[in-house]
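Take a look at the structure set out below.
Missing here is one protein chain; the remaining ones are kept as they sit in the complex.
Showing chain A:
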Amino acid sequence: MTRKAALTRAQFEDRFFGVLRWVVIAFLAVITVLPFYYMVLLSLKPIDALLLDPGSLWVSAKDFTLATYRDVLKSTDSGGQGFMKFLINSALVSLGTVLLTLLAAVPGAYAVSRLKFFGRRQVSALFLAVYMFPATLLAVPLFVIFAKLGLSSSLFGLAVVYVAQTVPVSIYMLKNYLTTIPYSIEEAAALDGCSRLQTVRKVILPLALPSLMATGLYVFMIAWNEFLFALLFLAAEPDSWTVSLGLAQLSNGIEVSKTVLMAGSVVLTIPVVLLFFAAERLLTEGLTSGADKS
């Protein structure tokens, strides 16, 4: 009797969750893809078309325009918004950040994952604790120091700040990967007469390439997307605006139409999304490695 009841309950649940699962999947697809579709859609129509029919989810052939992109990308001298320059600035800052972060994080991650040294536990705890401090807490003194050093409106200064933001996560990601490389490989290299530094350069780094790329990608993403510090340090310096900052400032101008704003958003989003899709698997594995053991 009870056995039968339990069975029907299992059947009911199986069926119920079987349906619910597809509802959830559809819901997730809608909430994640639709906003981005909406963004691209609006960027492709003139503002009148948007105001005339705000609820439409497509663009008719006669409305279709690329003028918004032309307006956003053209330099300010020729009446555009100068996003080409912002894109270059963002690329410089982000690539610089990736380079500096990896330079700072690789030796540290190696040491924490491999070498037993005095204070190792404290150092790895410190790196994680740093991650816990609010950006706003750092923003105040960095703002002041940079104002003093005259770095406050330079792209280099911004990259240095981003390094501080990204080093802890990078160490964490790299460390998780490095611990999976068998120690015996290093011992073999040592037997062949490699010094510790040579071992790292010739054996460990090539083996850790996927993790280096994943970490670099993540750092690039953070640097490309960052807004607070760019706003604090560069707001007065339109020549060194990053795309994020440029877009935010653009939105403050009342004469800029929303469709142009959306074109700017697309321009800002495309590089990082392309990069992400090119290396999606790498990034997700790099980020979550170690999560299954946590």
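In this section, a contact is a pair of C-beta atoms (placed from the backbone, for glycine too) under 8 Å apart; a residue touches a chain by one contact, two chains touch by 3 or more; residues count from 1.
Rule of thumb we're sticking to: contacts and distances are computed from a predicted model.
**Q** UniProt protein name for the omitted subunit, picking from "Sugar ABC transporter permease", "(Fe-S)-binding protein", "DNA topoisomerase (ATP-hydrolyzing)" or "HMC operon ORF 6 protein"?
**A** In UniProt, the chain that is not shown appears as "Sugar ABC transporter permease".
**Q** Just name the one of A:F83, A:Y110 or A:Y177 that touches the chain not displayed here.
**A** Result: among the candidates, A:Y110 touches the missing chain.
**Q** Please pick, from A:I145, A:A188 or A:L209, the residue that touches the omitted chain in the full complex.
**A** Touches the omitted chain: A:I145.
**Q** Which residues does chain A use to touch the chain missing from this display?
**A** Within chain A, the residues touching the omitted chain are 6-7, 9-10, 13-14, 17, 21, 24-25, 28-29, 31-33, 35-36, 38-39, 42, 50-51, 54-55, 57, 103-112, 114-120, 123, 126-127, 130, 132-145, 147-148, 160-161, 163-164, 167-168, 171, 195-197, 200-201, 205, 221, 224-225, 227-228, 232, 243-244, 247-248, 251, 258, 261-262, 264-266, 268-269, 272-273, 276-277, 280, 284, 287-288, 291-294.
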